[in-house]
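Have a look at this one.
One chain of protein is taken out of this complex; the other chains stay put.
Coming up: chain A.
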Amino acid sequence: MNLPSVSNSHKTNEVAVSVRGLGLTYTTAIDRRPTLKARVKSLGRGGKQTRVIRALDEVNLDVEYGQVLGIIGTNGAGKSSLMRVIAGILPPTQGRIEVYGSVSTLLALGVGFNPSMSGRDNVYLGGLAAGMSRDEIDSHFEEIAEFSELGEAIDAPMRTYSSGMYARLAFSVAATVRPDILIVDEALSTGDAKFKEKSLNRIKELRSDDRALILVSHAMATLEDVCNDVAWLHKGKLVQRGDPKTVITAYREFLQVGKSAAIDEDV
């Protein structure tokens, strides 16, 4: 669905992703693990089982080729939801999203859906699920394994991995397939300092005129360094978009104000 085998070359300033009037409302279970038992026990008490969440509201956003867009915002601002909608994982409730090119996603959870299988199996399965062919994965596999620095651990079950190893493998997969559009959600600041630097360098390498990068992160300094555009989301709405320095400064001020207001409230 999101990684067609043929990728076209794109020109700078051509639209990569167009988001128009995007609204996302969804119903989710209040319980983390909803059970029939709990449901039966609460019968007749009229307790609510689900919660409606308005995650995104009238978001308009264009991402062009050649752009490195950073997305910032507090927890629950709708950053991850926006990424999932662009990746086609969540359907929008309102509006329209057009994607011009292949998308590779590295969302917060990363690769590796079956912990009892080896890293190698998980890379293959993740790639096949994303619509890549076996040959395509074969041609990238060596590079992925090398970049992740996992060594022989690549053939060990993923449940034996540390969280850093998980993250390294996930990053390597997403950054190696060279998609037209790469979405990285809060996965930049994982791994040790050395790998962090390595991944940051890879992101910088991936910046090119015929690629669009969307990075979600709380690491402001990194975003300021890497991005040429930053969008700030707050409570599902796009607050500001533009020059990284300006937007990040505004966001930092907002955080300061928010913080002091919260302190005032406590007093």
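Quick note on the criterion: a contact is a pair of C-beta atoms (placed from the backbone, for glycine too) under 8 Å apart; a residue touches a chain by one contact, two chains touch by 3 or more; residues count from 1.
One rule holds for everything that comes next: contacts and distances are computed from a predicted model.
Undergrad: Among "AAA family ATPase", "Transport permease protein", "ATP synthase subunit a" or "Carbohydrate ABC transporter substrate-binding protein (CUT1 family)", go ahead and choose the protein name stored in UniProt for the chain not displayed.
TA: "Transport permease protein"
Undergrad: Using the document's definition of touch, tell me which of A:Arg96, A:Lys204 or A:Lys245 contacts the absent chain.
TA: A:Arg96
Undergrad: Which listed residue (A:Asn114, A:Ser139 or A:Ser162) would be found touching the missing chain in the intact complex?
TA: Checking each option in A:Asn114, A:Ser139 or A:Ser162, the one touching the absent chain turns out to be A:Asn114.
Undergrad: Take the complete complex as the reference. Which residues in chain A touch the chain that isn't displayed?
TA: 1-2, 4, 10-11, 14, 18, 26-29, 33-37, 39, 53, 84-103, 105-114, 116-117, 121, 124-126, 128-131, 133-134, 157
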